[in-house]
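Pasting in a structure now, in structure tokens, and then I'll have a few things to ask.
The complex appears here minus one protein chain, its other protein chains still in place.
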Amino acid sequence: MTDVFALPVIDSPNQPEVSPELVDLYKGFEEEYLIPLWTNIGDLMPHEPRAKAIPHLWRWSRLVGLAARSGALVPVGRGGERRAIALANPALGGRPFATPTLWAAIQYLMPSEDAPEHRHTQHAFRFVVEGEGVWTVVNGDPVAMRRGDFLPQAGWNWHAHHNSAREPMAWIDGLDIPFAYYTDTQFFEFGRDRISDEERATPDLSRSERLWAYPGLTPLVSQPSQGTPLLAYRWEHTDRALKEQLMLEQEGYGVTRDRGHAAVRFTNPVTGADVLPTIRCEMHRYRPDAQTVNQQELGSSVVQVFDGSGEVTVGDKSWSVARGDMFVIPSWVPVTIVSTASGSDSESGCLDLFRFSDAPILEAIGAHRVLQQREADK
Amino acid sequence: MTDVFALPVIDSPNQPEVSPELVDLYKGFEEEYLIPLWTNIGDLMPHEPRAKAIPHLWRWSRLVGLAARSGALVPVGRGGERRAIALANPALGGRPFATPTLWAAIQYLMPSEDAPEHRHTQHAFRFVVEGEGVWTVVNGDPVAMRRGDFLPQAGWNWHAHHNSAREPMAWIDGLDIPFAYYTDTQFFEFGRDRISDEERATPDLSRSERLWAYPGLTPLVSQPSQGTPLLAYRWEHTDRALKEQLMLEQEGYGVTRDRGHAAVRFTNPVTGADVLPTIRCEMHRYRPDAQTVNQQELGSSVVQVFDGSGEVTVGDKSWSVARGDMFVIPSWVPVTIVSTASGSDSESGCLDLFRFSDAPILEAIGAHRVLQQREADK
Amino acid sequence: MTDVFALPVIDSPNQPEVSPELVDLYKGFEEEYLIPLWTNIGDLMPHEPRAKAIPHLWRWSRLVGLAARSGALVPVGRGGERRAIALANPALGGRPFATPTLWAAIQYLMPSEDAPEHRHTQHAFRFVVEGEGVWTVVNGDPVAMRRGDFLPQAGWNWHAHHNSAREPMAWIDGLDIPFAYYTDTQFFEFGRDRISDEERATPDLSRSERLWAYPGLTPLVSQPSQGTPLLAYRWEHTDRALKEQLMLEQEGYGVTRDRGHAAVRFTNPVTGADVLPTIRCEMHRYRPDAQTVNQQELGSSVVQVFDGSGEVTVGDKSWSVARGDMFVIPSWVPVTIVSTASGSDSESGCLDLFRFSDAPILEAIGAHRVLQQREADK
Partner (left out) sequence: MTDVFALPVIDSPNQPEVSPELVDLYKGFEEEYLIPLWTNIGDLMPHEPRAKAIPHLWRWSRLVGLAARSGALVPVGRGGERRAIALANPALGGRPFATPTLWAAIQYLMPSEDAPEHRHTQHAFRFVVEGEGVWTVVNGDPVAMRRGDFLPQAGWNWHAHHNSAREPMAWIDGLDIPFAYYTDTQFFEFGRDRISDEERATPDLSRSERLWAYPGLTPLVSQPSQGTPLLAYRWEHTDRALKEQLMLEQEGYGVTRDRGHAAVRFTNPVTGADVLPTIRCEMHRYRPDAQTVNQQELGSSVVQVFDGSGEVTVGDKSWSVARGDMFVIPSWVPVTIVSTASGSDSESGCLDLFRFSDAPILEAIGAHRVLQQREADK
């Protein structure tokens, strides 16, 4: 209880005069575990959000480099569970939290390695920026992971990973670990130490996709697991959806989010809602030279560059970004994105960004807000 | 008011004795436009539904034959609007209603013919059992129609048809015309008499599909029209979804509705709900020799055989059915379906049935029920 | 199938020319139970609804007179179930249907009489315009009925009535019998022929009210029965709610529906939604000399005058109405209501109307519409 009154007191000019009685009163508060509003209100109830996280960028080359060194030094097994290395926002007190609500990590699996089976109530996904060869086995269903694929993993489903290739593989994990930690709502269970040989199969498509990956077609059986039943969203579909949006824009139809900016959200085919109850996941594509409007969104996000390059400004930080780089957008901090003019460093010729955020939590309680500011308004 | 007391009086043994005063009382009711419950209750409040529609089968060959003769004799144009010929359930008083709530018709368009643009609040769909060459233009977006394709058309969207082929084309229309007629809730507007040359384009894929036909991917733009934004559900996806369900069943996974019976529902990708607010649409596939359980469902359905052959029993009627045949399932009437053993008359080797029903109306008010009876229970 | 082509053909000038071939074609349609759209479209798909029901008024004195004569001649018991006499809209073919979807009846119970226990899936309510002394026993809970009380009765709850007074009592019943009849969705079961002595208690408040009749307070037990758990909405609350709305209006607050027109909807306290899944029930109060705007509403309604008097215009009909009178508002037919200037014939000095409609069905499928036209716009 030492730093109670050291909190920033910004909007409260109207403080009581210091007197022996006041000092004594404040001492009484401290003894009784009480804190007055009038010394804290500027911090607790600001006129608009003052994000506690800060904008920060992690370079993919560094992430992969350290992950590879971990591959050599740190075994994967029961207890540690995963060779996952989390982004720790520099302003969040040395916790492995990319933002107050979101966990983002690079995970790394050596050839022939297994990550053991477990399940937890935290919602998770994996996204692959490069490589292939790992299968995630979800409730016994092996799901291939390849560049561009998005694999959601709603809470309380059993899952394990195995690398069937001769190369190591890295990908990113996103979870709501900080939110579950903050609200004290986590359950976790160990599964089998080794999955069966049958589950080590390496099919091109999971059973989940064979059953669910058709546009607007819903099987008449009941849903096999908690959360979205579709366990992989393949890059070929995502890429095509983005490409067609930009082509339709060129043909004169208003189907893009902004000029030169295509975007899709990953959704649960059973409900059309966000793919995970707590995490929104989207892929954005920007034509060369496209510039987004200045946008502020309530809640926090993490972005990974999937392809291409560009200039990103988040609040008072600006970075040139390239494939694999990851950055954080804190709540209500303005963002602008400019894609590189040439686009020669990208398969589609565009800048592709994968983004995830805590928007579903805020929407569920009616608190979500987005503010877009046209260039002309600035 | 002449036949008021002629209603069937089945469950009401406890009727008052006839007397001059009673006759006089009943005369008073008649004069005041009143009808007592006690003379009608058996008809109005039966112990379980006594469907007013009856099971009935229409042969595709006859439907097409009469449609073709209409093609020669009846022009298509403003006023008549469509060369559509509706199934009239024999028990529904000579009205063009397949069931109390559902309209089902064969529509026919000659080479180079146009059906003029209009819109209406009734929800509609088209389903193609054979042929191709017609495009339905929805809010200016040309949508190809080919065998196996399902085209939903939510209410109040502009639409026209044009035949760009050298052959006539027939398909079926399903609408909630009887329900809207019964509840007096119809609005209708004429559109342009001729669509533009640009709208006469014959693209393989509509803009709607280019934007929306990806599994679990939702564009970040607002929805372009009322109801489901996906205007065509292509046979290649439906066929593959059914095929995979039966393969997964063979591999040992419980993904089918019954043994040997795969099924998908057409759903709105924005919500995961039924593709139309008032009409449920599904495709069912039965392996050779598969036999369904005896099923009763509240609300009425219409079925068209898409491929294969089998024996169908609906209440006290049984028919051998083949491609294109259409039949009606009245409310709560038991149904069993047996697919033909060989399956040589079908592309997939199976019996494929397209089915639509009024289930969404009943579900919306909490009244839907399904009763399945295993063979052993009979 | 005789009158198929006798349907009114209003909007279809573009009919084919009559020829022997056409006659032969039409004969083919008839043989195959087919009906072309082009001969029916004006009737089936009008530019706006043409209600099949007509506006009609029933005088309360006549209703009560005939009900009392029935009391003397017609016993109440198993089979006939209820001494209920239904309004039969003159344009609905001699069926006991007030509108296409709604049943409205006067029910009458002699001193010491019982109406036997039963249950049905049709949703029901009772509303009391005068008298008292009957208790409705719902799942064993006796519910008093007194002037102004509204008693909802969601489907599939057991219920019986008994008259504990020395006077006969009349009230009105509203149900969705026509809708359930039309959609073939009715289930019905007999209960006990006599309820227990304990259930013959005549408490002032039902257990349902003791548990549920508090504003914004929800018990933490699970709901005891299907549908709304609150079985009586007492006149003292309804009256007070309407009185306060008019007083607040006078104090300058915009809380009324129109100037001088207060209104409340009866709602399910568990959900805030309409009290019954298929029937909307409301009480409206009009100050002396108040005049409503001209309103059209999709779907049909039945109104009973609870108190006061006024002039009502529904489409091409106008009536002076007084306590107990009942009238029908067909779909989309314009309505205006003018309350009598003096108001001396009413307890509150105002015109009070009880209204019920099928709006929840239309809202559930997204089809509901209301059009209000200010005086100045006419």
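Per-chain residue numbering starts at 1, and chain names A, B and C are given in the order in which the chains are listed.
By our rule, a residue touches a chain if its C-beta (ideal position, glycine included) is under 8 Å from a C-beta of that chain, and two chains touch if they have at least 3 such contacts.
Quick caveat: nothing in here was measured; it's all calculated off a predicted structure.
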Q: Quick one: jot down which shown chains the absent chain touches.
A: A, C
Q: Touching the absent chain in the whole complex: find that residue among C:L73, C:A165 or C:A263.
A: C:A263
Q.
Touch as defined at the start, partner being the missing chain; which of C:L22, C:A241 or C:V338 qualifies?
A. C:A241
Q: Determine which one of A:W158, A:Y181 or A:W319 touches the chain that has been left out.
A: A:Y181
Q.
Contact with the hidden chain only, please: which chain C residues?
A. 207, 209-221, 224, 228, 230, 233, 237-238, 240-241, 244-245, 247-248, 253-257, 263-273, 275, 282
Q. Which residues does chain A use to touch the chain missing from this display?
A. 1-4, 11-16, 19, 21-22, 25, 28-29, 32-38, 40-41, 44-53, 56, 58, 62-63, 66, 69-70, 72-75, 77-90, 94-96, 100-101, 105, 120-122, 155, 177, 180-189, 277-278, 298-300, 330-332, 358, 360-362, 364-367
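Criterion: only the chains that are shown with their structure count from here on.
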Q) When every step has to jump to a touching chain, what is the lowest number of steps that links chain A to chain C? A) 2
Q. Of the other chains, whose C-alpha centre is the longest way from the centre of chain B?
A. A
Q. Central chain, going by Cα centroids?
A. B
(Q) On a C-alpha centroid basis, what's the spacing between chain A and chain C, in Å? (A) 53
Q.
Could you work out how far the Cα centre of chain A sits from that of chain B, in whole Å?
A. 43
Q. Whole-Å distance, chain B centre to chain C centre, using C-alpha means?
A. 31
Q. Taking each residue of chain B in turn, which ones touch at least two of the other chains?
A. none
